[in-house]
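Heads up, one of the protein chains got dropped from this complex, but the rest are sitting where they should.
A and B label the chains in the order they appear, each numbered from 1.
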Amino acid sequence: MTQDLVLPLSLLILLIPLLSFLINIFFGNKLGRISGVVGTTILGIDLGLAIAVAFTKLSSFGEIHVIQNRFEWFSLGSQKIIVGIGIDNIAAIMLIVVTLISFLVHLFSTVYMEGDRRYPKFYAYLGLFTFSMLGIVIANNFLFMYVFWELVGISSYLLIGFWYEKNSASNAGKKAFITNRIGDLGFFIGIMILFFTYGSFMFEDVFAGISSGVMPFSNPTMLTVAGICIFMGAMGKSAQFPLHVWLPDAMEGPTPVSALIHAATMVAAGVYLVAKVFAMFTADALTFIAVIGTITAFISATIALTQVDFKKVLAYSTVSQLGFMIMSLGVGGYTNGFFHLVTHAWFKAALFLAAGSVIHAMHHAMHHMHDHHTDPQDINNMGGLRKTMPWTYRTFLFVTLALSGIPLTSGFLSKDGILAGTMAYANLTGGWHWIIPILAFTAAGMTAFYMFRLTIVAFHGEHKTEIAKHTKENKLPIVLPLVILAFMSLWIFYSPNPIDASKGWFHRMIVQPKSAVPAAYQWSFLLTEEAAPAVHQTGEAAGSTEVKAENPHEVTAAGHTTGHYLNKFQEETHHFHYLAMLLSLLIAGSGIALAFAIYQYKVISADKLETRFKFLHTFSLNKWYFDELYQSTVIAGTLVVSKSLSWFDNYVVDGLVNLSSYVTRGFGYVVGIFDNYVIDGAVNLAANFTGFCGSKLRKLQTGQIQSYVVFVLLGILILLYFFI
Amino acid sequence: MEIGLTHYLVISAILFSLGLYGIITRKHAIMVLMGLELVLNAANINFIAFARYGGMNIEGHIAAIFVIILAAAEAAIALAIVLNIYQNFRHVNVDEVDNLKG
Partner (left out) sequence: MLGTMNFPILTWITFLPILGILIILLVPSGKDDKGQELSKIIIRWVAVGITFMQLILAVIIYLNYNPAMAGVNDLKTFQFVEKLSWITATLPMVGNINIEYFMGIDGISVPMILLTAIICFVAVFPSFGIKKAVKGYFAMYLLLDLGMMGVFCALDFFLFYLFWELMLLPMYFLIGVWGGPRKEYAAIKFFIYTLVGSVFMLLVMIGLYHSTGSFNLLEMMNAANFRGDSIFGGINTTIRYVAFMGLFIGFAIKVPLFPFHTWLPDAHVEAPTPISVILAGVLLKMGAYGMIRIAFPIFPDAFGYFQTLIAWLGMISIVYGAFCALGQHKVGKRDFKKLIAYSSVSHMGLVILGLASMRPEGTVGAIFQMFNHGIITAMLFMIVGVIYDRAHTRGLDDFGGLAKKMPIYTGIMAVAFFAAIGLPGMSGFISEVLVFLGSFKSYPVLTIISGLSIILGAAYMLWALQKIFFGVIPEKWQGPWDPTKLIYKTDDVNGLEMVALIPLAIIVIFLGVYPNPILNLMTGSVNHFIEIMRPFVYIGGM
């Protein structure tokens, strides 16, 4: 495939899921059950194309930073709104992640959603989501990013609230969308600041502007502010503290949706965004990002310890892992942060699909036993599922190991890199920054603990209920995606060395871009000596500017060969590699051991622990009371303001209007009285006087002609008397 | 004694007065009309007398002839009115025809 084909094919990859959406939304009712097959086939084609494009980009053009174009969307006279699409290495990998998981979820849902009344709609929404997500992936400018960002939000809203008859589902959808919008507002403000300053939405233009030393409002602090604003968008989508509250609620959606959106793709969009615009973050902004990521990773790990809902545990685990990725990016571990995004996408999708498999089996068993009250998602109702659902158990166990960071899994590679990065960062910056690796290691330990707690309680031991006894392994379309995803979580796909990924193709391809921020505002250890990765453009779209890099092959992205590091940070990370690995293995191992001790072998009583740490347990079980806090502050505050403003509008503003009308009417009444009695009185008086005179004088009119003659005669005589 | 202008005028005045008296006092509409004729003829006598003695010459004659013609027309119309009055009121008593009384 030649380079010119990459962009048209990417566009095709983007549009194919939209086709699935259109077919299913307009002809879904006619297609019925077939719509699932249609959707899955379409996504299969999309996956094929995505793999082709990604391999082409990575293998043939890996050294070219980004293949992109630019074209005019619309113009305002002289001002043109320029957008474009572009494929860089992270986009190429994300294309595969999104299409493959989307394809597997499509396949999985053919069985899982069987019998649902709105089956075609489900596929339509999945198509819409995939389209929007791919849009985020191939955007090379803030405007497209924001456009698809919002579209992802709305398709997530539709999918979470898919079973809208349940009030909790539609509430969760609403909550997700509005919480996301809060982040989006920040994102949008950031875009406005950047557009105002640099006059373009294109990433490259903005970065070029920043590196030329132009600052928003001529103030470097504003660049940090802009970075934090952009990051707010990521906080919304990637469920970072304090906007993380929507993600656990989003589990109201069908489980395949949770796997696709709320584990692997949409929530990763925030991380992807941070990675994509990594070059614009100043040292202060990066610190903010790292702190937020750490807090998120820690808080949600503590919450996950006590949840009893199968999906809620996974949800908080997702939030925690997203925190890890954000933290990694924040400390400067660009490659490992994105690496964790990819590895996490596979095993978290697998975990959710396994959860879906379990819930589906539980539902069937309940249906079989005519039980409609038991909660099929409560892990205390499960137990012993390893016997009834062997394939689900095996895959679940394997990806749990991956998530816990056990060697020979991809999760080990990426998590180890992140932890080493935090230690390197703390060592380079010193002081309070050591809190970050400490919390990160603690969270990693808790991850291992709660994941094994989940595995042991749900799959090991005896059946806790009759329902669990009646569960059966699901059909192939459910099991196959699990196996594929578990397979993808093997180390071998990323690096031949199972304990060190830094020599693998992934780390060769995904290299931290040169920071655009002037050296004064950036960590010195993140600055690179090499020139910026070359930018190559293809511009076949109308109005696009054709700017070829001078020589794209001069600079290789794999700028660091053995023994030569991109920057100080990488060198330091490498130094901490083995220490971090040992520590993390130790911590994860003890987490796992503790889980086995408590739940499998009951050496330590869970109930006793609970009563011993009653306060902590309640605090964790109630999710640190974030929902209650927001309910009583933000939501209640908004409602109070809106109700009082509405009251104000009704009674004060409109009251003033009505008051003025009453005053006018009162004045009118007084004037009316005056008019009635004084002015009109005078008129009537004149009229009455005239009438009175007339009534007297009319007596002269006798009607008798002879009397008139006499009057005439008299008149003549009187005249004669006067004239003569 | 030579008959002069004065005599004619006296006769005319007497005739006018009689006519006026008839107009005012009579109740019968026809009688009122007859009084009117007397008044007109008194005027005619005056015109002729002035034509003979007062130097009005031919104009006096013409005026008299006009009056006679007018009197004839007037009589015709008046009689028609009287007939209508009779048809409406079944009498021609002018005292009782006072519908225009205010």
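Following the convention adopted for this analysis, a residue touches a chain if its C-beta (ideal position, glycine included) is under 8 Å from a C-beta of that chain, and two chains touch if they have at least 3 such contacts.
The shown structure was predicted, so the numbers you read here are calculated from the model rather than taken from an experiment.
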Absent-chain contact - pick from A:Ala597, A:Leu639, A:Val663 or A:Ala686: A:Leu639
Residue of A:Leu11, A:Met192, A:Ile499 or A:Leu527 in touch with the missing chain, whole complex considered: A:Met192
Touching the absent chain when the full complex is considered, from A:Phe108, A:Phe129 or A:Tyr146: A:Tyr146
For chain A, residues in touch with the removed chain: 25, 74-79, 143, 146-148, 150-151, 154, 157, 161, 164-165, 167, 170-171, 173-174, 177-178, 181-182, 184-185, 188-189, 192-193, 195-196, 638-639, 641-647, 649-650, 653-654, 657, 661
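One rule holds for everything that comes next: only the chains that are shown with their structure count from here on.
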Between chain A and chain B, centroid-to-centroid distance (C-alpha), Å: 120
Touch list for chain B against partner chain A, complex: 20, 23-25, 32, 94-95, 97-102
Complex interface listing, chain A residues touching chain B: 697-706, 709-710, 713
